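One chain of protein is taken out of this complex; the other chains stay put.
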Amino acid sequence: MPGERMGKLLVGALLLFLVLLPLFSGRYLPYVVVQILVLALFAMGFNLLLGYTGLLSFGQAGFFAIGAYACAKLLLVVPSLPLGVAAGVLAGSLAAAFLGVLCVRHTRIYFSMLTLSFGMMIYSLAWKWREVTGGDDGLVGIPRAPVGIPGLFEISMGPMTHYYYFVLAVSVGAILLLRRLVRSPFVLILKGIRDSENRACFSGIPVRKYKLTAFVLAGAYAALAGSLVPPLESTVTPPLAHWTHSAEPVLVTLLGGIYSFSGPMVGAACFYLLKDFIVRFTQYWLICFGSIIVILVLLFRGGLVIFFQEKVLGFLGAKTARGAGRG
Amino acid sequence: MLEKLVFQGLIGLNLAMYLWLLSAGLTLVFGVLGVLNFAHGSLFMLGAYLAFTFYGKLGLSFGVSVLFSLAGVGLIGAILERFFFRRIYNLEVPYQLILTFGFILIFDDLVKMVWGGVAMIPPMPAFLDGSLLVMGRPFPVYNLFIILFGIAVALFLWFALERTWWGRTVRASAFDREMASAIGVDIPRIFTLVFVLAAMLAALGGALGTPVRVVAPGIGTAMIIQAFVITVIGGLGNLKGAFVGALIVGVLTAYGILLFPVFELFIIFVVMGAVLMLKPEGLFAK
Partner (left out) sequence: MARGITRRSLIKGTVAGGVVLGTGLGRVSMGYGKPAKGKEPIRIGGQGATSGAHADYGWQMMAGATLAIEEINAKGGVLGRKLELKFMDEELKPATAVKNARYLVTDWGADFLFGVDSSGSAMAVGPVLPELNKLCFFCHAATHRLTEELVAEKGIKQIFRMVAPVYQDALAAWAFKDASNIKRWAGINCDYEYGYVAWNLFKQTMKKFRPDVEFVAAAWAPFWTMDFSSHISAVMAEKPDGIFATPWAGEGVMLLRQALLLGVFDKIQVWWQAMGGSVDLLEGISREVEGNKFQGKLWATARYIHNYPDTPENKKFVEAFRKRWGKFPNYSAESSYSSIYAIKAGVEKAQSLETAKVAAALEGMELKTPAGPRLIRKEDHQALYTVPAGKVMKTPDYPIPVLGDLKVVPAKDYFRNPPFEPVAATK
């Protein structure tokens, strides 16, 4: 199919562009891309719950923060970036498994409220448990530790460019993994649960076990995103766990579109660049942002990806648009 | 010790009344319209700003200012419902939440544009100034007034919803929208009215708070999460539950500060989580 080949070509071009980016851009753009990738991973994990399983979590920032704090704690003791990230993902997944058992028994708004309350518990812990979390000032002076095997080789992560490639590699890996997963029977069952939980139940599917797995995966992706932050900024602070931060993946995913794999990624890029752009020109950025959200919900409900597929590509050529209607 | 506890309890009761006025509208809108409104706190804030303008700036009497503020926020509520919320009743929850989240941002900035960023506080109305001795310590007349007023509002709402024709219609449309519509209830009109009522309740809380609490951008967002907790404890959509939930949170907060000041923020969310896990329909589900 020519459309698909063109698409593949464009994905390749985008990747090539990202790989070459630090060679010709200033210092700021790679930093922005790292932030976008972090947000994209956060949102893609979240969408496994929202788009594929039909569960709206309002406490994902809790797992993001656990990943960030765990990674920071480890890096302060052992200077190894891969170990730090692994610790973050592990801690986030364990927390998600534990809280998930309690959450997945509930559906709809009760699920959302329960995740909100757990997220805020994690936030208050980060704020109050000073001995471990550093309280409101958070943990400071986290090193951007090197990647390597002791005694064999070691790559310094000091320069931003090196860290940029590390995050890019990790993100591409994580996204490919998720793409495989999305094409597996596992996700088909999740969608079945989303569309009709009762029917799934009657077919003998252990619904809760599936939901729990999705919850843990979403938590792991949130924690992975979170664990990429402390080496970047050398600080972690409680606002990472606040409910307003939990709103970000929701926003980003809706912006990009919940029923497409790439929706959260596109949403993350648009969200970040948009905000970055607006705050440069006005101190009244909240009102601009709020208005955009309102317009989005009222007019572009399917998300940008679907809008792009239907309207832009549809306009360019009927051939490409055919079949992409629902996504 | 007993006098300390009684006094602190009264303080908590006063705190609870503001929370009640805020949660009442939140739970009402959820119960009838089915939307969880993050921006409900912004209506509380707008109520405070309007009351401050009429009373503190233009020098109208306190009572008249509160009424004007209710009218103003009621109008804003009507516009919000008619032109925005009405379009999202049939959408999925995430869209509803995010739309209301958008309005939080808009209102926070609007308020800053109109009134500036400085926190403001008007004088205490003369007829409510002063204090009474309770357990040998001075207790403000204003707090007493708030406690009585909050209870009065609760009674009024109970009467309006349980004992009037209008209340029955509202309950019927909350219970089954299509059935109510089939027997001739004008659902869109009921929805607008309920939303306006909820907006006015929030505004009432904000307006009554002006002489003792500051008026500043973001005061609504600061309280909305507490209102969520209360609404959950009482059961989403349950008005009586919201009243009791507000009392619990208000009094717990006051005693928490007196007795175990370290973890009071944490406790509230533990209570919320526990209720959701053990009795998700709320403590007062029938």
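As written, the chains take the letters A and B, and residue 1 is the first residue of each chain.
Here is the rule we use: contacts are C-beta pairs under 8 Å (C-beta built on N, C-alpha and C of every residue); 3 or more make two chains touch, one makes a residue touch a chain.
Quick caveat: nothing in here was measured; it's all calculated off a predicted structure.
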Study note, to complete from the structure: Contacting the left-out chain: of A:60, A:237 or A:253, that is A:237
**Study point:** Residue of A:93, A:227 or A:309 in touch with the missing chain, whole complex considered
**Key:** A:309
**Study point:** Absent chain, residues of subunit B that touch it
**Key:** 4, 7-8, 11-12, 14-15, 18, 108-109, 112, 116-121, 123-124, 131, 137-140, 142-143, 209, 211-214, 216-219, 222-223, 253-254, 257-258, 261-262, 265
**Study point:** Missing-chain contacts mapped onto subunit A
**Key:** 3-4, 7-8, 10-11, 13-14, 17, 25-29, 31-33, 35, 127, 130, 135-138, 140-141, 160, 179, 182-183, 191, 229, 233-235, 237, 239-240, 256-257, 259-263, 265-266, 269-270, 273, 276-277, 279-280, 283, 285-286, 304-306, 308-309, 313, 323-324, 326-327
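Here is the rule we use: only the chains that are shown with their structure count from here on.
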Exercise for review: Indicate the whole-number Å distance between the mean C-alpha point of subunit A and the mean C-alpha point of subunit B.
Suggested key: 34
Revision key, fill the gap. The answer for subunit A against subunit B in the complex is residues 50, 56, 58, 102, 105-106, 108-110, 112-114, 116-118, 120-121, 124-125, 127-128, 243, 247, 250-251, 253-254, 258, 284-287, 289-294, 297-298, 301
Point to revise | Footprint of subunit A on subunit B - complex, ascending | key: 36, 84, 87-88, 91, 93-95, 97-99, 101-110, 112-113, 225, 228-229, 232, 236, 262-263, 265-266, 269-270, 272-273, 276-277, 280
